[in-house]
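Quick one: structure below, then a few questions.
With one protein chain held back, the other chains of the complex are shown just where they sit.
And now, chain A:
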Amino acid sequence: MAEEPSLPCQPRLLPNPYSNSTPYPNPDQVFPDELTREILLWLPVKSLMRFKCVSKLWLSITLDPSFARAYRRGFRGLLLSDPYFERLAPTKDFFYVSLDGGQISHHLAVEHDGGRSLGYTEIVNGLVCFYYGNYSCLYNVATRESMELPRSEYGHSSATYHLGFDPVDKLYKLLKICPVYSDDDYDGEDLREATWLCNLDYSEILTIGTDASWRRIAPAPREMVERAVCLDGALYWLENRIKNVGGFDGFLIAFHLAQEKFEFVPTPGRRLPYRLPYFGTRLSAITSYPKDGVIYSHGDGGWRVEHRFDMPQEPDHEFCAVGILPDGKVVIYESTGLLYFPSPFYLYDQVEKKLTRIVICRSPSSSSLEQRSKLLFQNDICGYLSYYEENIIPLSYFATPYP
């Protein structure tokens, strides 16, 4: 390479990434290792799982947590699942809805042994816990990998578990509400009947991946039967109470995952029924009564109006806003009380002020769901609705170290 003697710096060749690295164990290999990793980042989850057995290098790439964090090609959209109270069925059906086409992406049925139907927690970052009594297991919805978690002494069937994620310490915590009944023989299906007999002395918590056993913490203010919403490092439940004089008065029960404490948060007030969105990026409350929707967001200890919009109007149809997507769009559902197919969902774009309708098509085995959807809940979606992003983190990442 020719160089002019007047240059102040040493001329050098472009860095050759192959010259210093160890020679390939196989000279026929087409791509160097880092290029293989780049290609794998673009594969769908199913293909990625299939190619784990290609070679030891490919296996180690898929099991690397930093690869899982860099992975961006997973499915993103809404996830619908069976109602909590339906414990008779041995399988759990998750329906995926991709947001651009409104189609069901695929239908996954989760089988488990024991024949007993399991309850499931909130779905947080693509992970969920199945539980019954003192049995619990962590499940990755995308990779379908499951791992049993430590058991505690409290084994009553009315225990409810709640999964949350603390973004500050990047830890997943499982909260267990442990009601103690004075009438210990009560083992009915409808927990609402049993509440007046219940005492709450303590709750238990497990930091997944760190704790080898459950820890006892302060009790919950009440039995938390319904799923929470995990936002901003806390779990939130909504308590809507109808006042005698008319109007509503509600508050939120918050559980802060870092401090592991319960707290009460008042709703924005004004005697309106608020809805806690099933998903969002930060704590919001939405009213959709009577005609316009208002989104309040919580910050600095108070509420402020973030956005006002017009709810779709149709005779004999009620609409309610159920969640806010990461890009800011509001998901609106037609709440006639039934989750039926085709289910009408609307996406409202806050910036462009546009409402688009997306439709979930009928899935092949939805007949059983229709039967179960006869359980009606006032102003609520029958079933669990969540925003879902596929996460390919291997569960070995959460294996507890030996004590």
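Note that a contact is a pair of C-beta atoms (placed from the backbone, for glycine too) under 8 Å apart; a residue touches a chain by one contact, two chains touch by 3 or more; residues count from 1.
The rule is short, and it goes like this: contacts and distances are computed from a predicted model.
UniProt records the chain missing from this view under the protein name "SKP1-like protein 1A", selected from "CDK-activating kinase assembly factor MAT1", "Glutathione reductase", "Thioredoxin domain-containing protein 17" or "SKP1-like protein 1A".
Here one chain is not drawn; of A:Leu59, A:Val305 or A:Ala399, the residue touching it is A:Leu59.
Counting over the whole complex, chain A has residues 1-4, 7-18, 25-26, 28-32, 34-36, 38-44, 46-47, 49-59, 143-145 touching the chain that is not drawn.
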